[in-house]
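Here the structure comes first, spelled out in structure tokens, and everything after it is commentary.
The excerpt is restricted to a subset of chains, each kept in its original location.
By written order: A, B and C. Residues from 1 in each chain.
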Amino acid sequence: MADRVQEILSWYSSDNAGTKTNIARLLRHGKLAGTGKLVVLPVDQGFEHGPARSFASNPGGYSPLYHFQLAIDAGCNAYAAPLGFLEAGASQYAGQIPLILKLNSHDTLHDEKDPLPSVTGSVNDALRLGCAAVGFTIYPGSSHCNTMYEQLREIAEDAKDCGLAVVVWSYPRGSGLSKEGETAIDVVAYAAQIAAQLGAHVIKVKLPTAHLEQGAAKKVYESTRVPIATLAERVKHVVQSSFDGRRIVIFSGGAKSEDAHVFEEARGIRDGGGFGSIIGRNSFQRPKADAMKFLHTIMGIYAGEIQ
Amino acid sequence: MADRVQEILSWYSSDNAGTKTNIARLLRHGKLAGTGKLVVLPVDQGFEHGPARSFASNPGGYSPLYHFQLAIDAGCNAYAAPLGFLEAGASQYAGQIPLILKLNSHDTLHDEKDPLPSVTGSVNDALRLGCAAVGFTIYPGSSHCNTMYEQLREIAEDAKDCGLAVVVWSYPRGSGLSKEGETAIDVVAYAAQIAAQLGAHVIKVKLPTAHLEQGAAKKVYESTRVPIATLAERVKHVVQSSFDGRRIVIFSGGAKSEDAHVFEEARGIRDGGGFGSIIGRNSFQRPKADAMKFLHTIMGIYAGEIQ
Amino acid sequence: MADRVQEILSWYSSDNAGTKTNIARLLRHGKLAGTGKLVVLPVDQGFEHGPARSFASNPGGYSPLYHFQLAIDAGCNAYAAPLGFLEAGASQYAGQIPLILKLNSHDTLHDEKDPLPSVTGSVNDALRLGCAAVGFTIYPGSSHCNTMYEQLREIAEDAKDCGLAVVVWSYPRGSGLSKEGETAIDVVAYAAQIAAQLGAHVIKVKLPTAHLEQGAAKKVYESTRVPIATLAERVKHVVQSSFDGRRIVIFSGGAKSEDAHVFEEARGIRDGGGFGSIIGRNSFQRPKADAMKFLHTIMGIYAGEIQ
């Protein structure tokens, strides 16, 4: 299966050896090593939703060490978190799992229709903590999108110079969109395209619905009959919209939900040619043994061991 | 015809040898090499309009490699695209076609009356990707015009220091103008002048109509009887407004339209002394064979092989 | 008790030796040296409330030297103040007490609903004045929170590079919150989490009430039965919310109040596993002899000498 990693790396031929090495680190770690698939553990909910909403249901998660250990023990490809959480364990767990430093975050003590996350870490922080990649969230559709795109531009240029990989969370949101439109297939595909054009190596989007948000796009989807009826078809279209599959696209699990439902989604991602999942709340908000079993099932689906 | 290239280069005598070399690369590549005419393939629609609206009608175009190959095979002078699209092929196609890195882009998930594109790439990016030029869009007439002009000023100074050429898309738009005014001859000529004064080496404008937008200008056009009745006359006036023809001015094809109409426009550009076309959607939104034939006809018109 | 300091330092294993040394300086100075507990004297009221409101009741405090001497004589772990106050004595008292330079401050000659303090000092200032740490205030809940978080991000990165410790005053305030919500247990715990995620080594928050401010949080506190009835329980929850106790969290005394009340609070902090207090107005707004007695009682409570 090493060939699959080489194939994926060939899509990033303009990047330097350092960045290619770090993309390879993500792809060659954990239970899915070498398959070209990824399951990433992200834990930014403490900042985004507050500590009790994030960790009270499984209090082990108040500790930053818990998540390092969970990601390692479950065989995830990488662990992603904001500055404080990574600083609290990066030295102790050095070399045990690829790290992704989330460089911007948003809290809900002050809310606004058009969100703009704060930049809370730097490429230098990622380097001193031994990370393989930086992560950055953009909200296409927000009136602040220019600010986010330009922050990302600078960070991405800097990260690439330093041989890091760039992971972009592209979540449509803001006054330019209806609530339903945030996960509309045309909008999610557009968000993936934007992240790709901005130079992302790995793109993270939400799973799209069959809704079509924008009038001009709707006309095209209908006239050219883009298949979007099933989840697998929609995943396939998002992957196509990410440079015809030449960028790694992974999908987020969203809020905690029924296991069967999440497994069904993983099958859709796999069958549509998606590259994997980034699963936070569904992993760390349950007892560790459960979480490991749950993650292994998902990994099994991606590895083709489970149908 | 090499003399024509030398003549054109003589207009840029204040530029350094590196920039002159890169302008020459644009003029000495492809089927129109040495004629002083250019046909450029731009593909920024993925960012500007979203992936399906751009590529669903000819799905090969989802792949960034498609456009490199199309520009090369059709014998275009250059290929222009945003960061992601160029990163995805620059290494693979190194040295096969001059590249123009578009340094700002605008998406339609959040729309506003007075647009301000995001800066999405840098001069350093252009250098590491082996580009001949950087591209930048300004919207004269927008309330954000100062921001765009000042971003361009910094980029142009930096690009010229590094021996790159500077291509400016000058598209009047925003609350200062009526919809009809965006392509009015006085406004388009003014937009060309602004780009030239800002230090552009190559200026890209839309084809102007005979409409006159601004009262003070209208009076002058009428009293001094500037000929603007035919397309060729209007092209001639725009070229004159670009330092009396001492700057390269090319015209955009706009939305997909009838071939005969586009050819007629090319004749107007040629007869008015324009330097060529930048043709995106009319090229890549049709099957490749068709596109090549279509582009060759336009090149034939510019080369004088087709009347 | 030196083991306790070593234990605390082990939580900061990703920091460089300089920063660890300065955290140790805070923990190994004064009457509580080596206990893992801290009592810090902060004097920023001159800037925040004006000189007479701060010092008229005990006029010795108009002099910057008074506070250095008080902190030293009372055996505090550190003395924290803005630039002017530290400049006025840092050379004279060099090496006699660890100093914390407050890098932002806010005055009340111009008030606003969503406060944004001014940055009034720099990491370089802290270095030239021989400080062990920089201090910075954030107001989660303010519409200006992004600005503060990003100022802190830069300062913290810079301070850590230079081997300083970072102390964050995290005070929820602004249009996102009700007045009662500023000290609600869910909000204070969230504020502590934010400071920790932003990379604070030492976190200072206000003592929380049992009020629950945010609907989504209230639901979780109730369903998971987080104990918040007593002050000790609430302190415990805040400490838990600060990386499960792996960050130093100290509590502010607030406005001048009854001694018995303050001592009761200190017992609550101690019993809940808090790391100590930062006590300004209750110390310097009374005669020095009184202040020393008062502070020694609090230290005695933390040291376990007084029940």
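Quick note on the criterion: a residue touches a chain if its C-beta (ideal position, glycine included) is under 8 Å from a C-beta of that chain, and two chains touch if they have at least 3 such contacts.
The shown structure was predicted, so the numbers you read here are calculated from the model rather than taken from an experiment.
Note on stoichiometry: the full complex in this file contains 5 copies of its one protein sequence, with 3 placed in the shown coordinates.
In this text, only the chains that are shown with their structure count from here on.
Removing chain A from consideration leaves the other chains connected by touching in the groups B | C. With every chain reduced to the mean of its CA atoms, the largest distance from chain C is reached by B.
Here the chain at the heart of the structure, going by C-alpha means, is A. Computed centre separation for the pair chain A/chain B is 36 angstrom, with centres defined by C-alpha atoms.
The multi-chain contact residues of chain A, meaning those touching 2 or more other chains, do not exist; every residue touches at most one other chain. Only residues 46-47, 49-53, 56-57, 59, 62-66, 82-92, 105, 107-112, 116-122, 124-125, 128-129 of chain A touch chain C when the two sit together in their complex.
Interface residues of chain C, counted against chain A in their complex, comprise 11-15, 140-143, 145-146, 149-150, 153, 157, 172, 174-177, 186-187, 189-194, 196-200, 214, 216-217, 220-221, 224, 226, 237, 240-241, 243-244, 246-247.
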